[in-house]
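Please find one structure pasted underneath; my questions will follow.
Every protein chain but one is kept in place in this view of the complex.
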Amino acid sequence: MEFTRRQFMTLMGGSAATAVVFQACGVPPDEIKVQSSIQMPEDLVTGTDNWYATLDRLNPTSNGIVVRVMEGRAKKIEGNVDYPINLGKHNVVAEAGLQSLYDPDRISAPLVRVGDRGSGQWEEISWTDALSRLAQRIQGLQSTSGMAMVTDPVGSHLGMVVERFLTKIGARHLVFEPLDRVTLSAAMETAFNHNNQLYSQGRFVMPDFDIENAEYLLSFGADFLSTWVSPVRFARSYGRFRDSDNNRGVFVHADSRFSVTGANSDKWLYVNPGREGLLAQSIAQVIISEGLGDPESVRSLTADGSIDMSHLDPELVSSEIGVEAGKIRQIARDFASHRPSLAIGGGSAGAHTNGLSNLTAIYLLNYLVGSVGKKGGVILNPESPFSDVMPASSGASLDEWSNFVDEIGRREVEILLVRGADPIYGLPEGVGFKDAIERLPLIVSFSGRMDDTASMADLILPEHNYLEDWGTDVPNPGPGYQMVGFQQPVVRPFFEHRGIHHGTRNFADVLMVLSQVLGADLDLSADNFLEILRDGARKIYERGRGVAGDKSVGDFTDFPSFWNAVLQNGSWRDEAARFDSTAPIPPEFPSSIQPPSFGGIDTVAQDVFNLIPFASASLSDGSGAHLPWLQATPDPITTATWRTWVEINIRKAENLGIKEGDVVKVTNGRGNFVEALAYPHPGISPDVVSIPIGQGHSSGGRYSQGRGSNVLSILDTKRTEGTSALAWAATRVKIEKTGRWMRLPRFENTAPELAVDEGGHIIPLTSGD
Amino acid sequence: MVTTQEKKTEEKWGMVIDVDKCIGCQACVVACQSENNIPVNEEEHFNQRRPIQWIRVERYWEGEFPDVKARFIPIMCQHCDNAPCEPVCPVFATYHNSQGLNVQVYNRCIGTRFCANNCPYHVRFFNFWEPSWPESLKNQLNPDVTVRSRGIMEKCTFCIQRIRRTERESGRDGNELKDGDRALNTACVNACPTDTLVFGDFNNPESRVSKLRKKEMDDHHGRGYKMLDELGTSPNVIYLKKVDKEAKESSTH
Partner (left out) sequence: MLPGDFQEPRITQRKVLLLGVIGLGGVSGLVVALALGLFVLSAWLGLPLDVFGFNEGPDQPIEFPHTVHVQELGLDCTFCHRTVTKDAAASIPAVGLCMTCHKTVGDGNPEVDKLRGYYESDRPIDWVRVHRVPDHVHFVHEAHIRFFSDKMGGDSETCSICHGDVGGMEKVNQVRSLKMSDCVDCHRNNDAPTDCTTCHY
């Protein structure tokens, strides 16, 4: 049958019109039916929303959240106002937890590899089968030291189960954090733990910072408004700090990168990379020499004046720091006179070869202004309220990872269990982890999604999403007093319909079943995780102090009502249980700090830059890359989304002929490179380029796989002296144009610019007087 | 639902935004996406300059390295009392209701896009695509908010679904609407970690927004201003100026 053009058009038009008519009139078939379930839960009223309290496990410090649940589905996450850490606030990462629950690429049953490793060919097996396969392999080990487990920093009751399991089996534990807190904890320990009081079961308890009540805030490198340590708590505190009714505080941020935190400071100071410590020393020198400091602290910091600090005079060191001497002097005077004042440091300041001394010098500044243990200063935290439960540990150092890689190479490790961590993604290529694990006979992942490490595994035992799971948390750092957060399932497990042999399970329960199969007694109070948590809560109840919600523990008639109250409120807290030992005595001030050394290319040529990677405000260390909301969230500074970009100074880029969207090759000293899209902007130093961490996953589902590049892979393996942690800001890189161009997806300019004439301003300023 | 007999005075919903506190963290943006069933902005949507963000955070540069500053400001529908978008709609799909809200009626909208072109704040968004989610992500969609189909206009509603729900529930339980009630607050206000955004009823003299308006708009030293006020739109969103000790009474952009 042949059509003329006219006939064809008529037919097309006719069918299109018919389609439109039917589309408009038809009711979608799934709306024609209305289901009546077998049993209706008591709290389910169609159309009524219930808000359940639980914990957000995606941020570096867990926040209390409430989840809106309608008809058995989680709809919205908001902050829990009763939770002492975040007091009702949350952030992008916490909000996007909903998408991790309903991630279309979640693993719904235990998987065993059938093709080559990493080929992505899997077969579903039952939990019984999977666990017996694993138990058999463990029993077949020649020595128990042939097994190791890599986890994220696990604490509280889950940490306890993990520790007991590993101790009984005799396996080793490595904690993985891409941007670890090793150096930070070590510096705080040196600064505040001079008389050994800040430990809880052998683990260092980080202090809290009372930004809210400070008058003057001096921060070095720590991006605390975005990703650092406890960002929601600090951002909330910062909001109060800025309150004009409450004597608006002054905030100075010294950093070698123009971060979100730097953008919000009253004064951002560019410091040469790795010289943050020298700046802190010079500030201390001014305060001490001008007699502005707290006399008692000055005596012990300078060992009764025996430490000579004259070589740290601002005039002598200003060129090395990169900040004018006059400014240093001014900041020192303001810092000493606007009390309470607070100094915090972290981020790239601690990620150089001299990072430990840098951070130590920074934190010691707090003694000079008498801010340690005071309102508006550094608040020391008490120990954990549980005698058998410890706060989360910080990550393993780079040396430990290198040793581990060597052991794998010598075939001393046969089984690797991985939970909640993605070391294949997060470790620099220079460590050789990715190549080493090919020699491992068995890799088992507990990941609920196909992250880069899980994709190389032989066996995957998927654990519940945190919104389907039980747990507790003893936050580190805490809010200044004892508290325990409680995590409860807000919805039934999403893969419950797969039946008990498939679907996901609680990680601790899996370990407990595994230990039973292996005949190891973990000496726990119960045989399932929920009962262990209840026993933990019972201990708190029996001690009879503190409150759950607004009711004190003594007022509960029985334990079940207390248990309900902690679940309903998300936490137990005791504001009276604070750090009450004697105030710490300051150690001696470090009079000299080694200059930083950089890995990679040594000469500072026109196209050689200091590379400062940073945790993306949305994707954080890459753990959020599979969530489309986070991918589509504009970076605050560049407004870029969905891709990896490299921030470069706008003038420097002009000289190098680089414009926005140019694909540039970023090469380190070993010849490893990544490609990223150039984003020139006026905020960054001409000596520095900055690349966000988070993209470049080789696996991980439709939203993250093969998207952008992974800057962690090109980091040089320089270590921080004293902690041997990865000095992740100590890499120099070469920048080359590849000649290709790609549009950088960014939010900026998607809306036309607002029509502003001379009279109207979008952001008018006031001096506030 | 509250019937007119029960109602004493109508509310006038509005917002106060303290630009000085905004850190640009985007928490409001994602909270809004989650609450209001806004489809995921994919990479191509950004490249075609068509992402949908009912609330957005704009970043303005000031100066250049090393004396550089970046300022953030959240912008959403200003719910103008004299809204330029309203008179141009040929089908009355957008109008001003008695509670001071600039309303977009999805089922009336025919997609002329006149309103978006006439909005000086660029806060109206057109659905160029049929919204779509992978099957499992649909579980998250808020049943209180209509999913907008292709070809119609959408914008910030001040989370009217929350207002309606709270009104209804307070009617049922015999409670008064409380200022600052988290069930009544818009999603962005609850999310904002620094309390940049405050939502409330300007007709209630005891509400936080009314008190802030009184202090910041009437007082000689107040920081209050309305964005693009010279256009005569009379917005229901009050901004508070950014404080910069080094600045004279000047401005950026």
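A and B are the chain letters, set down in written order, and residue numbers restart from 1 in every chain.
We adopt the following convention: a residue touches a chain if its C-beta (ideal position, glycine included) is under 8 Å from a C-beta of that chain, and two chains touch if they have at least 3 such contacts.
As the structure is a computational prediction, the values presented were derived from the model and not from experiment.
Novice: Return the single residue from B:157, B:194, B:207 or B:236 that touches the missing chain.
Specialist: Candidates B:157, B:194, B:207 or B:236; residue touching the omitted chain: B:157.
Novice: Pick from A:37, A:310 or A:749: which residue touches the chain that isn't shown?
Specialist: Missing-chain contact among the listed residues: A:37.
Novice: On subunit B, what residues meet the omitted chain?
Specialist: These residues touch the chain not displayed: 1-5, 95, 97-98, 101, 103, 105-108, 144-147, 157, 160-161, 164, 168, 171-172.
Novice: Need a quick check: the contact residues on subunit A for the chain that isn't drawn.
Specialist: Touching the chain left out of view, subunit A contributes residues 27, 31-40, 45-48.
In this text, only the chains that are shown with their structure count from here on.
Novice: On a C-alpha centroid basis, what's the spacing between subunit A and subunit B, in Å?
Specialist: 30
Novice: Using the touch definition up top, name the residues of subunit B that touch subunit A in the complex.
Specialist: 18-21, 23-27, 29-31, 33-35, 40-44, 46-47, 49-51, 53, 56-61, 63-66, 68-73, 120-122, 134-143, 182, 187, 190-196, 221, 223, 225, 227-230, 241-253
Novice: Which residues of subunit A touch subunit B in their complex?
Specialist: Result: residues 47, 70-71, 73-79, 81, 86, 88-92, 95-96, 98-99, 101-104, 106, 225-226, 232, 235-236, 238-240, 242-244, 248, 250, 258, 260, 263-264, 266, 268-270, 494, 617-618, 628-630, 632-634, 636-637, 639, 641-643, 649-651, 681-686, 702, 743, 745-752, 754-757, 759-769 of subunit A touch subunit B.
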